[in-house]
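Missing here: one protein chain of the complex. Every other protein chain is in place.
All chains are identified by letter, namely A and B, in their written order; residue positions are counted from 1 within each chain.
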Amino acid sequence: MIENGINRRDFLKVLGWGGATISLSGCGFTSIENGKETVVSYVEFNEYALPGIGVYFNSTCAQCDAGCGISGRVREGRVLKLEGNAVSSVNHGKMCGLGQAGVQAHYNPDRVREPLLRTGNQGEAITWDKALGLINEKLGGVKGDEVAFLTGGVSGHLKVLLKNYQDALGSKNHYVYEAVSPSVVRAANKKSYGVEMPHLRLDRAKVIVSFGADFLGAWVSPVHFSQQYAQFRKGTRPEGRGVLVQIESKMTLTGANADRWIAIRPGTEGVLAMGIINALGKAGLAIPADVAAASKAYTAERVSGETDVSAEQIDKLAHLLKTRTPSLVLAGGAAEGYAHGSQNAAAIAMLNHVLGNVGKTIEAPSRVPFPQVEAAVGNRIAVQALNDQLAKDKVKVLFVYGANPVHTAPAALKLKDNLKKAAFKVVLANYMDETAMEADLVLPLDSWLEDWGTSVPEYRAEGVQLNITQPLMERLHPDTRGAGDIFLSLLKQRRAEEYKKHEDFYAYVRASVLSIKNALGGMGKDDDLFWDETLSQGLIKLPGASAALSAKAGPNISLPASAAIDDAYPLRLIPYVTPNMRDGRNANQPWLQESPDPLTTIVWDSWVEIHPVTAARLGVEEGDIVEVTSRSGTIKTQVYVFPGIHPDAISIPYGYGHQALGRYAKEVGVNVANIMDQITDKETGELAFNETRVKVSKTGKRVIIVKEEGPAGGQQMGKKIAVRKSSDKVDLSKEV
Amino acid sequence: MYCHTGARRSTVAAIPPLQKCIGCHMTIASVRETPRIQKLFEYWDAKKPVPWKKVHDLPDFVRFNHERHIKRFYFAQGKPVKEVCGYCHGDIATMTVARRQKPLTMGWCVTCHQKDHPVDAVSTKTTHGPNDCWQCHK
Partner (left out) sequence: MSVTNLLENWSKVRQAHPVGDAPHAEYKWAMAIDLDACSGCNACSVACYAENNLPVVGKDKYGHGQAMHWMRIERYWDEDGRETPNQGAQFLPMMCQQCEAAPCETVCPVGATNHTADGLNSQVYNRCIGSRYCSANCPYKVRYFNWWDYPTTDNVWPAEMTQQLNPDVTVRGKGVMEKCTFCVQRTYAAKNTARNEGRLVRDGEVQTACQQACPTNAISFGNMADAESKVAKQWEKQKVELAEEEQNKDNQVEPSALRGYRIFEELRPYPSVMYLERVRESAV
């Protein structure tokens, strides 16, 4: 608990405490030394921090957009380890590997430490005054609509400030870009349920049928869903142990945990959904007339031919869904990543309606009572749109924050070239990533462990939460600043009168939160006390009524016939979003590079997964370096023969192949975005992630893949190591 | 233990912050002008931390827990402070500059433990003490 009156400036004046202890081999007569080691004391001290005892501060993780609460152990003024914040309704005290690696994002040796101004191909360190002054100068004489902002998802008070700054400049060009966002599903959800992100109850479902939604790995809010999944699997809950069916063309982490994993021909998810509705009708489930009419053509014979899923399996699924209810059907990245992705998602949503899941496992999310802090979510159209504007010379000044499009956007967009057309580019970044390398001015950011802020996650797990981000220690590098502080300074250039009363972003956030104290449950409380309690908790739970869910989806589904195989490019490319790398933003955290991919166990490199049948046909073996070529480009990587993929597809992980971002990320693996075709979903215009078609050719080179698994490659060789029991042979009622 | 407060409640005895030294010494007129105290005040005025040379410096692979010893000898057994602290550190009250008085080697520590509870090869009775290497050498 932070005492009243201690302001954050004397947070802890620390100068090291010896830190690491190295194991010395005892040599010499006695290993007791006299006066050899120096110990440095504090000068002034905060009473609550005892050397040797960790103090825990709560904040919010920013490694992905889920917004889990963290509780960081701080000793002698250094944050050492992050745990989950038990009070957060998002993660209830649990953490994923990404969150743990947050300390490496903070202590990373390749952080940008001062504002850098481009001079030729170098960055010259300049002062903040000069940097901010330069921005002001470059904005002079530029019209509002010639200024653009490209950011990642933003929420909370930073979003408010950003909007105000855009208003002050007269710019409406805010592109919110998320490379791996479920934007097609969001749009389909809006049509089917009336909301973009309904509240899901995995823990209430008896069956989960997931069309490629990797909810345990990288989809939406993995830690939260993992906890619901744990409940789902418990044999002792009233619904009994749940069944997970995963239908996808390439096995994700969630797929590896499925009771039934179904390899489906890429792109045919919607067809299968309609086939299941058809089978449900045949099995006797009551289906509304218009839906029945729409699904009439999807007979088991036709569907199994198109999807490669046997008629028997379709029947089994229908039977399972009919008898075990409520269920939950999810549409994930695998289903939405096609030119007809919206149709796929719509068909899948229809399945939920037919099964009566709406209102049971699909609920209305809580409404955020203060819409100005609500999350502005991103999509990939944003970068496409910005790219268009850049190409037309419409952007004179560009601000980039929280996004790295030069790495994540398909090379086919030629974004790097188009960026050169903008006269002045300011990038706010923690590291010199690919986009920062193209900047004219780089502003160094505080890490999220040294910064102030608030945020509201897009996915509302159990009600709305205003997450607090507070520094867990003094900033490491004296010249970095928080994004909030930077935008506040820029705002003061334009609206000095209005904003000069806020000394810094912290003061602004504090004042803003206190101004709505009563609505936040602080009625009658002393301001300082309420603020301290808020910081102590690390979040505020907001009262929020639920929005309403709409009745049902219209049955206007038009799914394309199976596309003909293109002889020149016979294989489908599935870029896989791995739980650790996601869009590649964490590639410079060595723990994550060294953490094996759960499915292939490969570390420190990318790979291409090929089904054994396809590999045999191509004549490739594990470790062969192959060229994967699409219409948009070609990359080379190592083959991993993998049974968990449809023979018509190959998969390469997304987010690798950095050309910058620091020593741990640079040149590790290849960037699959270099060969992705810029094909979009017909309805929403979103990048269709899985539409790229490729061909694979050998190069004649072979390497030994660096991976966790041994030569046995996941075989237990008859030993009883990781054992599996069939559900009919197990008695779960007696468990603790 | 007004100064090294960590000894009775933390894993490390801790060097007190400069603030604490000054807290007392600013009122002790008799030693205010001595060279070392003057040096201390110089550090304080410059707000620089003092780089103390460790007197009782155990190797890094030893983690000695003061707390358990103080809790046992002072709080539980009620022995006088001079004896509790003095057994290992000598009579600090008489020292101008602290000097190490005892060997502080492992053998020396174990001797004390051997007095009342001889180490027994098959003894699983104690969860603490020299029977378990990990108590001090984690």
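In this section, a residue touches a chain if its C-beta (ideal position, glycine included) is under 8 Å from a C-beta of that chain, and two chains touch if they have at least 3 such contacts.
Predicted model only: the values in this text are computed from it and were never measured.
> Where the complex has a chain not shown, which of A:V147, A:L592 or A:V670 is the residue touching it?
Looking across A:V147, A:L592 or A:V670, the contact with the absent chain belongs to A:L592.
> Of the residues A:G84, A:G270 or A:G522, I need the one that contacts the missing chain.
Candidates A:G84, A:G270 or A:G522; residue touching the omitted chain: A:G84.
> Please pick, from A:E497, A:D567 or A:D728, the residue that touches the omitted chain in the full complex.
Answering carefully, the residue with contact to the hidden chain is A:D728.
> So one chain is hidden, and I want to know which residue out of A:A391, A:A423 or A:V603 touches that hidden chain in the complete assembly.
The single option touching the absent chain is A:V603.
> Determine and list the subunit A residues touching the chain excluded from the picture.
Missing-chain contacts on subunit A: residues 17-26, 75-76, 78-84, 91, 93-97, 99-101, 103-104, 107-109, 216-217, 222-223, 226-227, 229-230, 233, 235, 241, 243, 245-246, 251, 253-263, 316-317, 320, 476, 579-580, 590-596, 598-599, 601, 603-605, 643-644, 663-664, 668, 704, 706, 708-709, 714-716, 719-732, 734-736.
> Kindly note down the residues of subunit B that lie in touch with the hidden chain.
11, 59-61, 65, 67-68, 71, 122, 124-127, 131-135, 137-138
Following the convention adopted for this analysis, only the chains that are shown with their structure count from here on.
> Could you state the distance in Å from the CA-based centre of subunit A to that of subunit B?
49
> Note which residues of subunit B are touching subunit A in the complex, please.
For subunit B paired with subunit A, touching residues are 5-6, 9-12, 14-20, 43-44, 47-55, 57-61, 100, 103-105.
> Residues of subunit A touching subunit B in their complex?
Listed in rising order, the residues of subunit A that touch subunit B are 15, 21-24, 26, 30-45, 50-53.
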